[in-house]
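Every protein chain but one is kept in place in this view of the complex.
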Amino acid sequence: MIDTPSTPLTGPQGPKPRKSFSRRNIFLYGTLLTIALFYALPLYVMFVTSLKGMPEIRLGNVFSPPLEVTFEPWVKAWSEACTGLTCNGLSTGFWNSVQITIPSVILSIIIASVNGYALSNWKFKGADAFFTILIFGAFIPYQVMLYPIVIMLREIGLYGSLGGLVLVHTVFGMPILTLLFRNYFTSLPEELFKAARVDGAGFWRIYTQVMVPMSLPIFTVAVILQVTGIWNDFLFGVVYTSPDNYPMTVSLNNIVNSTQGVKEYNVNMAATILTGLVPLSIYFVSGRLFVRGIAAGAVKG
Amino acid sequence: EDLEVMHWWTSGGEAAAVGELAKAFDATGNTWVDAAIAGGDAARAVMVSRLTGGDPMGAFQFNHGRQAEELIEAGLLRDITDIAEAEGWKDIVNPPSLLESCTVDGRIYCAPVNIHSWQWLWLSHKAYEDAGLDVPTNWDEFVASSASLNAAGKLPLALGQQGWQQRGMFNVLFAALVPNDVFLAVYDEKDADVAAGADVSRVFAAAADARDMAVKSTVQNWNDATNLVITGQAGGQIMGDWAQGEFAVAGQVAGTDYSCLPGLGVTEVLSTGGDAFYFPVMKDDTKTAAQSELAALMLRPATQVSFNLAKGSLPVRGDIDMSTANDCMQKGLGLLANGAILPDTAQLVTPDTAEQISTLFIEFFADTSITVEDAQAQFVKIIATAE
Amino acid sequence: MKNSVEIKNLDLQFGAVKVLQNLNLEIGKGEFLVLLGSSGCGKSTLLNCIAGLLDVSGGQIHINDRNVTWAEPSERGIGMVFQSYALYPQMTVEGNLSFGLKNAKLPKSEIETRIKHASEVLQIEPLLKRKPAALSGGQRQRVAIGRALVRDVDVFLFDEPLSNLDAKLRADLRVEIKRLHHKLQNTMIYVTHDQIEAMTLADRIAIMRGGQIMQLGSPDEIYGRPVNKYVADFIGSPSMNFLDGQVKNGAFQVGDLTIPLDGYDFADSSGSAEGPATIGIRPEHVVTGELVENTPFQIEVEINLIEPTGSDTLVDCEVAGHHFRVRMDGQSKVSVGEKLRLGLAPSKASLFDAKTELRL
Amino acid sequence: MKNSVEIKNLDLQFGAVKVLQNLNLEIGKGEFLVLLGSSGCGKSTLLNCIAGLLDVSGGQIHINDRNVTWAEPSERGIGMVFQSYALYPQMTVEGNLSFGLKNAKLPKSEIETRIKHASEVLQIEPLLKRKPAALSGGQRQRVAIGRALVRDVDVFLFDEPLSNLDAKLRADLRVEIKRLHHKLQNTMIYVTHDQIEAMTLADRIAIMRGGQIMQLGSPDEIYGRPVNKYVADFIGSPSMNFLDGQVKNGAFQVGDLTIPLDGYDFADSSGSAEGPATIGIRPEHVVTGELVENTPFQIEVEINLIEPTGSDTLVDCEVAGHHFRVRMDGQSKVSVGEKLRLGLAPSKASLFDAKTELRL
């Protein structure tokens, strides 16, 4: 071990002094703060509006904080706002949304991930052609497909049922999710797949026991994309199911979009924030995984 | 029997009105299953999907007019002529044009429930007071007052920047500023020559006035525009009878805080648009029976009174007591009783044509560079190709 | 049962690219065959074909006298160890070992016995409950081997199992693999591009190039009598020195030097070829010091560069205009610029035709 | 200007983990210093500190007598070559070489001259218009060196530049780097964990372990007189044989063997230490055959395993219950089970204290 006793050091030594108010930091945090404010501004507006009474809103300044804080709009949005005759606010729709979202997210992710897996590891002739069609499908405006799908669902007898809606979400989630999973699985070491084959595992066993456990991050990404998409969906929810299954967004739409009659902006805002809470909380919970997931896979093209 | 009824009445008053219908229906031993979807477009998409998807609802709301023609042709809707006859609708429905709109090839397919009229000019007393002016009593006075209002820092005409409001306003001008026969010649007979004529030019000129008066109106929603009138920031607004609700909620009293001028105070006439219920063909006989009961019930006097009072619309029969209605509504009732009525444009032209006219006026109102002549020329073209 | 693995006329192409061409290979029972070749020559591809991980384009593969050309990988009686180990990251070591056995629906007790045996052989018993991430490189490697071991197969396929490790670990594991082979006596096919590995491990070596087998023979044969210049250059580190010249009258002429070829064992035993040729001389076959006097050919050179490796010293110099390397004892004290006498024994050299590059 | 690079009392920690601890190092002008050590010992970290890519936690770094502890990497007069090359993938080779220069706003003609020079030195002129993806490993490596070269700096830092390459290419590039150093005569700091590289390239080697420098010296010194057992074990392949025993009366006793220590150069020159110790003997320092007779200590063993590497043959056997390896000539014909006589010269052995593991 070399330990030359050294003379006392002069001049710069140790870590480079970093001023916390260096130009770089001021710029960096300044920009980020400004941007964060810009992003948060609409939320602020929504939030203060939701705490105001209607007379105050009529006064006009959308940025001013409420003079008199009222939680009534929140209560109303959640449990009192009427959708036609049922005046349960978002609360009834909430459970419907949960019932729609959970199976839709699960089914669409399972199917898309299996597709992605087949496309990356078990390529068969023509697979790319179908994949290209899928990508093309991602560009088709939903509205256009409304009636053809009504007819298809009618023919297979699923029209108007929860199952039909789940199927529709699965179909429309398929293009982007398949792309995501395909790219992710492609980036996993191929040798693992080969090793499993030598070990005698078949298509499904490799998928469930080898690929899936290694792909939790990308599954998180997919969950986030799907939960956001399906939770906020209105059109499909209302077209392909019957009223007892209407999702929360139908209530939201009914609260927000009534044309003739009094518009209660505070209730609208509260309802929107409430509706957004589920996806939002998923972001909070899984932020880290989200990033890692894409980094590890979706990114590779 | 459970009967699912679909409609787009979701705001407070509307929902209350639906509640009256539901109560009445439930009283017959059936159950009203409510399916409300805000927004006519979305609701129509759902209705058509449900019908084509083979999963029809028990009854659904549609606007009076030609929208349902195709559904009838496709055999998806139930013929309720027998009920109409049994209930004697022919004799009680006023104006009769409402029932005509429900009739295809002599058969009746829908039950009209109410009348909404568009032809109202709402004026803010406060605004005129502030500007030191008298409250106008007709359209021309209103236009004349605009310069002074402007000078007083007031917006002469409040207009929401949404297409349907602009189209609605144009139709109001049309109905109010030309003789009825001209209106019918254009919209009913699609007479392009009349549309190109001088009478119609007056409408376009008025529209140009309106455009100028509303040029500084930056709100989007109709109720925000109404709010400008309520708070006295704007002189007036052309809007349907539902605007009354906003005034009421704001605690304003007709006559003292605001005025309402039907037919813009020029030609006191109301168009008789409104809503009707249709009944899809159902396989289940018990449901069909329930449909019949519902249809019959909708025009019964008690239902009409409670429903229309709640909704703020006019009843489809003139033989009932509406004394509890407020000032403006009474005016409307009076007009109805006098037969000062026009059919609604939706009863006369296809949605496609309506959409084209709408687009024309949306553009016209937004773009001051479009001249009155240009706009009229395009209008003539649309009428010429309309069916 | 003559052969353990027999490959007949194997062809493989990816799209238009022919990776393997009409390849034939027979591997005896219990033999340790090393496939050696530079990057991209098709070694892994061949191994994957044998394992059934790639569909062949033509030809047949027999394992234990059974035609397995179209059989599933798991039905071929092979075990495979991958370059990257390819351990299942979310399973414990035990899980990794038992995965294949569970797939084959073996009874639990049998699985346990086998894992016990394999982990004893590989000395990984204390690691069974860990996940791969918690293992060092060498331990992972052993688990990867263990995974092949438990399958209790006759043929082991190794695809560069050591190439990711550092030199020291590599040397240790090499010995372990050799020992394993001694113990198990099964057939092993081992891919590498490291020739030291090839030389130390193999019973026979197959040198591949461009999808074809250049030479198949024992390490000695390949080292001592390479069939062509490519093989000669490929084998040996530091690599063989080549001098371009002419064979004339039983001697090799390069520049103004004449190297006598007495004692050189010509491939074409009938007589000595004539014409342009290349002579190859391994750095370790050049003698220095007192021994020079005994060699038939001697030359004095100037030292350009010295690379001491501890055990040896490599000396760079120039012979007849060609760059030339000599391996000397690690203790030799020489310095750059100094003169050095070298001696060569033609019997240990190799001669190649200048055109065909085949051994003369 | 005595030293090119001087590192004084360098400390570096990541959070609570101390990676470098009070490290001192002086590197002379034009010296080729190799940092050698096992994975994770802090070699890259030290290099990154010198380059300015990591902020030090304590101490100073001087380059050419200038205190650069806080200077930007580009201002330190260093060039760096990364393990993964880190070429800019979308730029041509030329772009890769010129990017830094353009950025420093050098005149065009100057940039051209430098690129021309560098590409001549590295023989990459024909590649200038290609992108990295179209280069082989060795070519990429040279481009990476070229990128450091054009910067025209005095100190070059190499972070395991060869570890991704195959053995043959590695050997070739090693020579090239050595040659480059001869030509340019600038200071080079070279990180590796491959000891052959270290031995062949270095003027001096610094053996690192756990963020500290264990031994700093010439390759000969490190090979011949390792300061402790760790260094002794780390250097040399195949690695040193160790026998645990006792030093007693000027001899080393292991089991029932007694190895005389006459001629052993004790570190503590005053006298011979006594007590438990370990003796280390390199496989290449064991003699066989006729030469055995001349050695002070002789023993007969049975051969357990043979590994021929072509140029050498490694023989495994057992000595006093310890596993023991011997390196023999590649031409030696021996076989497993045979008896072999070995001879040792204590002067070439190393003795370490059993407790401190320091050299005796």
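Letters A, B, C and D mark the chains as written, and numbering starts fresh at 1 in each.
In this section, a residue touches a chain if its C-beta (ideal position, glycine included) is under 8 Å from a C-beta of that chain, and two chains touch if they have at least 3 such contacts.
Here, contacts and distances are computed from a predicted model.
Peer 1: Tell me the UniProt name of the left-out chain, picking from "Lactose transport system permease protein LacF", "Acyl-CoA dehydrogenase", "Na+/H+ antiporter subunit C" or "Phosphoribosylformylglycinamidine synthase subunit PurS".
Peer 2: The missing chain's protein name, per its UniProt entry, is "Lactose transport system permease protein LacF".
Peer 1: Considering the complete complex, identify which of D:Arg147, D:Arg209 or D:His285 is in touch with the unshown chain.
Peer 2: D:Arg147
Peer 1: Of the residues A:Met54, A:Val98 or A:Val114, which one touches the chain left out of the display?
Peer 2: Hidden-chain contact among the options goes to A:Val114.
Peer 1: Contacts of subunit A with the missing chain: which residues?
Peer 2: 28-29, 31-32, 35-36, 38-43, 45-46, 60-63, 111, 114-115, 117-120, 122-125, 127-149, 152, 170-171, 174-176, 178-180, 183, 186-187, 190, 202-204, 228, 232, 234, 249, 252-253, 256-257, 265, 268-269, 271-273, 275-276, 279-280, 283-284, 287-288, 290-296, 298-301
Peer 1: Given the full complex, what residues of subunit B touch the hidden partner chain?
Peer 2: So the residues of subunit B touching the missing chain come out as 40-42, 44-45, 48, 52, 67-71, 74, 161-163, 218-220, 350-352, 354-356, 359, 362-367.
Peer 1: Take the complete complex as the reference. Which residues in subunit D touch the chain that isn't displayed?
Peer 2: Interface residues of subunit D facing the absent chain: 48, 51-53, 72-75, 78-80, 82-91, 99-100, 103-104, 147-148, 151.
We take it that only the chains that are shown with their structure count from here on.
Peer 1: Hey, which pair has more contacts between C-betas, A-C or A-B?
Peer 2: Higher contact count goes to A-B.
Peer 1: Taking each chain's centre as the mean position of its Cα atoms, how many Å separate subunit A from subunit B?
Peer 2: Roughly 40 Å, centre to centre.
Peer 1: What whole-Å value do you get for the distance between subunit B and subunit D if each is reduced to the mean of its CA atoms?
Peer 2: Here the centre of subunit D sits 90 Å away from the centre of subunit B.
Peer 1: Where in subunit A do residues touch two or more other chains at once?
Peer 2: none
Peer 1: Counting only residues that touch at least two other chains, what does the list for subunit B look like?
Peer 2: Where subunit B is concerned, no single residue meets two or more other chains.
Peer 1: Got a list of which chains touch which?
Peer 2: Listed in label order, the chain pairs in contact are A-B, A-C, A-D, C-D.
Peer 1: Across the complex, what residues on subunit B touch subunit A?
Peer 2: Within the complex, subunit B contacts subunit A at residues 4, 6-7, 9-15, 18-19, 22, 32-40, 42, 45-46, 48-50, 52-55, 164, 221-224, 227, 230-231, 240, 242, 245-246, 249-250.
Peer 1: Spell out the part of subunit C that touches subunit A in their complex, as residue ranges.
Peer 2: Spelled out, the residues of subunit C in touch with subunit A are 48, 51-53, 72-75, 78-80, 82-84, 86-91, 99-100, 103-104, 147, 151.
Peer 1: Which bits of subunit A are touching subunit D when the two form their complex?
Peer 2: 1-4, 6, 9, 11-17
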